[in-house]
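Single-structure report; data block below.
Selected chains only, in their assembly positions.
We just call them A and B in the order they show up, numbering each chain from 1.
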Amino acid sequence: MAPIRRLVLDVLKPHAPSKVELAREVASVSGVSGANALLLETDRDVENVRLVVEGDDIDVEAVEHRIVDLSGTVHSIDEVVAGEQMVDSRDIPQDWLPP
Amino acid sequence: MAPIRRLVLDVLKPHAPSKVELAREVASVSGVSGANALLLETDRDVENVRLVVEGDDIDVEAVEHRIVDLSGTVHSIDEVVAGEQMVDSRDIPQDWLPP
């Protein structure tokens, strides 16, 4: 089966453990070469984080377990790339036209 | 006949199987080197996904069958590239002028 190369996750998490710990823990999962945690919105109790994970063969379940172990919830999977080669998404004309 | 190098598909699918499985399965089709599944919109029962498939000689029918096997429907084919060389689309002035 083709390996997973990128995951973009919408994560909801309490303020502690920190985004530093989250990025560090996810970057240590098998098949992951790097993780980016970007703050989208912050609230009194929780914060909403976009987590981008890249690697040669990401263990998706292990990533999701690591997030849950750190008290986070995966709200949605926004982008997935699979295969021998990284493929980026494409804009199409419908994206820039008003509905 | 010239090989297909890129397909951009507008796919409607139930929440399960997941986009991870969809990208992985499509990236395993003959002639495909990578697949990107981007979430466009999500609903109670279905999700709308932009699927970008790239490769040296994509088996288009096999890609479409794999999507149907995973309970997805191809809503439209938004972009196709064929040939020895990848060619990107071009903006033209009519794109930035109001109608």
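Things worth noting here:
The definition used in the following text is that a residue touches a chain if its C-beta (ideal position, glycine included) is under 8 Å from a C-beta of that chain, and two chains touch if they have at least 3 such contacts.
Note that the coordinates shown come from a computational prediction; the quantities given were computed from them, not determined experimentally.
Because every chain is the same sequence, the assembly can be counted simply: 2 are drawn, and the full complex in the file has 7 copies.
Rule of thumb we're sticking to: only the chains that are shown with their structure count from here on.
Remark: chain B residues 8, 18-20, 22-28, 32-39, 42, 50, 52-54, 78-79, 95 touch chain A in the complex. For chain A in complex with chain B, the residues that touch the partner chain are 1-2, 4-5, 7, 60, 76-90, 92-94, 96.
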